[in-house]
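Take this structure, written in structure tokens, and hold onto it; I'll ask about it next.
A protein chain is absent from this complex, but the other protein chains hold their places.
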Amino acid sequence: MLYKEFSIYVDMAVEARDLIRGAADQEIPGVKEDVEQLEHIKVTTITILNPSGAEKMDRPIGTYVTIESPPLKINDPYIRDEIVAKMEQSMQAMIGDHLKPQDTVLLVGLGNWRAVADALGPKFIEYSPITRHYHSYAPDALVEGMRPSCGIAPGVLGITGLETFEVIKGIVEKIKPALLVVVDALAAQNVNRIGTSIQMSNTGIQPGSGVGNARHAIRQEDLGVPVIAIGCPTIVSAAVIANEAVKKFCLNSGAMFNENTSLSSIKEILSPFGGSMGVTPKEIDEIIENSARIISMGVAKSLFPGISEEQLELYAT
Amino acid sequence: MLYKEFSIYVDMAVEARDLIRGAADQEIPGVKEDVEQLEHIKVTTITILNPSGAEKMDRPIGTYVTIESPPLKINDPYIRDEIVAKMEQSMQAMIGDHLKPQDTVLLVGLGNWRAVADALGPKFIEYSPITRHYHSYAPDALVEGMRPSCGIAPGVLGITGLETFEVIKGIVEKIKPALLVVVDALAAQNVNRIGTSIQMSNTGIQPGSGVGNARHAIRQEDLGVPVIAIGCPTIVSAAVIANEAVKKFCLNSGAMFNENTSLSSIKEILSPFGGSMGVTPKEIDEIIENSARIISMGVAKSLFPGISEEQLELYAT
Amino acid sequence: MLYKEFSIYVDMAVEARDLIRGAADQEIPGVKEDVEQLEHIKVTTITILNPSGAEKMDRPIGTYVTIESPPLKINDPYIRDEIVAKMEQSMQAMIGDHLKPQDTVLLVGLGNWRAVADALGPKFIEYSPITRHYHSYAPDALVEGMRPSCGIAPGVLGITGLETFEVIKGIVEKIKPALLVVVDALAAQNVNRIGTSIQMSNTGIQPGSGVGNARHAIRQEDLGVPVIAIGCPTIVSAAVIANEAVKKFCLNSGAMFNENTSLSSIKEILSPFGGSMGVTPKEIDEIIENSARIISMGVAKSLFPGISEEQLELYAT
Partner (left out) sequence: MLYKEFSIYVDMAVEARDLIRGAADQEIPGVKEDVEQLEHIKVTTITILNPSGAEKMDRPIGTYVTIESPPLKINDPYIRDEIVAKMEQSMQAMIGDHLKPQDTVLLVGLGNWRAVADALGPKFIEYSPITRHYHSYAPDALVEGMRPSCGIAPGVLGITGLETFEVIKGIVEKIKPALLVVVDALAAQNVNRIGTSIQMSNTGIQPGSGVGNARHAIRQEDLGVPVIAIGCPTIVSAAVIANEAVKKFCLNSGAMFNENTSLSSIKEILSPFGGSMGVTPKEIDEIIENSARIISMGVAKSLFPGISEEQLELYAT
């Protein structure tokens, strides 16, 4: 796939699909796609069916649901409710009947809370209902039927010196949850996606992917527990934007585009910070805030069926 | 010991000693004490020698070093240097020859970063050199002779739903450090101690102790790794202050003091927040900031002998 | 009034009334009182009618409305709606017909955003709709009928070196608003009030009052503009709590209470931080957060009549 030069992984399945299909818009063997248009949002479900599809798409076999909506920074309650309902439904389809009412769920918020564009995961933990300690110490404070939930924001390697996988694996072995829900900020290929998309998948988080840069995959094969991964694009690599600009310039001016020349030109300009420079809109803090609140509620509704939003908010920390 | 009514544990060994000795100032069997007066600071080393001393002092056999200094909020560089040097020396005495040059050290910052008076531990992690990831990914970026260090601020039970012990035990099993250094904010019995004392011990952190409220001890017996615990008083329980006020009033007015009556009177006043209300000076953010920086450097100097303060600061995150 | 020793001013009119009335519960000449019990909240309106009442109550002639509710940290939407509606109605009664539809309103958030218990004012600004710049630069982005509003959190003297009054007076002279709404954290005499009371008055903020410690009154006489002041108790002085504990102890043990002895005893205990030590519950950040959101909406509804909560939230910054 593209951008190996800058070690840029295409986090979103819908963008990977667009890059592979190209202008010809040809079908990708081993990959199925469904599109559903609701009142305010569009839902695209990409299913990677077999190893050939997985190789093409450079990501594991599984289901990738992308919710596209009008800008989330405009905090419209109707759009929000539609997203929350769709997330609840998609989560339940991914969970199936694997989760019993008393099973523990571990929520994981990847990323760095000190860097605004990377704080989606930690904020998700902040807004999610946490109930596991009540089960041990104050069961009467729980609403009937609430399962145990717990949450951790393990930080990033550069700050802790710990691989995210080591921390999560260690905790999983101690508390033995029945499900992990992992939230992380994603990098997009297009600024239009920032604050307008949510991706959910049942395949975990892949190495090198995400702003939070887990180097070891967070997935069922290694943890022994199903992992649902949720992400929102919050940043576009400066290299990607510059490359798109060169491509568009060539198109508009009739010059011949050559990706190698483009990328090496960009490399000269972006040193010394290289591929690590990201483009983020000024409103990114509001976008993160709103997205984290919506994702928390979508996840909470699916994990605590039948409990009202008002009640769930009382258990957020 | 006192204050069982409010589940108040006396975090500082020097205060426990004062409460036991009382006005009579009698010796405590099984407990040894040394006092060293340096230019700016006073260092008290209490050694609990045997089970009888441990029972009296309500804490394990081991060494408790307390550094008392003029107010740390006044950021005097000479006082700071004396404290850092004494911490380095005390740490090295506690570590002995258990730590080989390539051994990994895990730093743990207990407490809640969202509550100012409880953020000492998380800030300690922020200011400490973290090097373990360089050993794996960029060994050339290390100064000759730097050992691997990593750090985590696991948060508090009420926010994560996870026992601090579970998180730490899980990580310890994965990364197998040779030493843990755990930092936490402490509760004092006297406002004069806030921002003027640092306690170090080789006994770990006891259940119920500390502002961060670990419910399970963080200690060598359970983790299989030596644990050095460091803390600073940042808060005094409102109940303790009110009880001291009643006691002082009785002394000054000639009334008869009765602790049961005092504590039940205080309970009426402090409901509905009860024993969880703490008194903290307005300058607490500066005190936490300065204390965290000093403790980080004192620990870092002992873990990375021969490396300058300037170099160590480059590895803080 | 009491506590001159610790320069403690009784911020809340209802508490000043209780202290003056004492056990005998006698009427205060020149002071009128109305109590209204709604479904979830109790509303007490104290009107100081004349100079004699003002002297007794140690605060200016005017109206003081106190809303008492169940704990605001429990984020109950029904209670919230009742408070917002009552605030809107009380604000409108205080504003009367002084405010024309195109008049500018200046919102002022007193206090220190770096100190949790003192951040109510700055957070009020954060959650309030700010529209004045749209009137100049993007009038099409406004909902029909929105007046110009602007807001400032001027910080505290100890951080800026500027008297709050100087900053506000300077801005008032430049932008000539028709009304000021000033929000500040208050000190209470009783921990039960923290997170359960909101006080509104048409008399401005008095010198020495509030956690934010304006030294010069913020009031119509000096600014030439009507000032509505709103506050929530977020802290109780440690001295007040200790004095209450001594009083209660004397009551329970039959000892003779003497306020002078009590206060001088407390002074010994609280040095070196003295009267500046405050008691605050652990949940103070949630209490501040919820209170700021409710106050912002109550104020916004009264300043932008007929505009929905959802629309108003879009203009918060």
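So that you can tell them apart, the chains are marked A, B and C in the order they are listed, and the count of residues begins at 1 in each.
What we mean here is this: a contact is a pair of C-beta atoms (placed from the backbone, for glycine too) under 8 Å apart; a residue touches a chain by one contact, two chains touch by 3 or more.
A quick note: this is a predicted structure, and the numbers were derived from the prediction, not measured.
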Among A:T104, A:N243, A:S302 or A:T317, residue touching the chain not depicted: A:N243
Residue, one of C:V35, C:L49 or C:I175, that touches the chain absent here: C:I175
Hidden partner chain, touching residue among A:S128, A:S262, A:N290 or A:T317: A:S262
For chain A, residues in touch with the removed chain: 71, 114-116, 191-192, 194, 238, 241-246, 248-253, 255-256, 258, 261-262, 264-266, 268-273, 276-282, 285
Residues from chain C at the interface with the omitted partner, ascending: 125, 130-133, 148-155, 157-162, 166-167, 169-175, 317
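As a convention for this text, only the chains that are shown with their structure count from here on.
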Chain B against chain A, contact positions shared by both copies (same if over half, else different): same
Averaged-CA centre spacing for the pair chain C and chain B, given as whole angstrom: 37
Interchain centroid distance [CA atoms averaged], chain A/chain C, Å: 42
Whole-Å gap separating chain A and chain B, where each centre is the average of the chain's CA atoms: 38
Residue numbers of chain A (touch at least two other chains): none
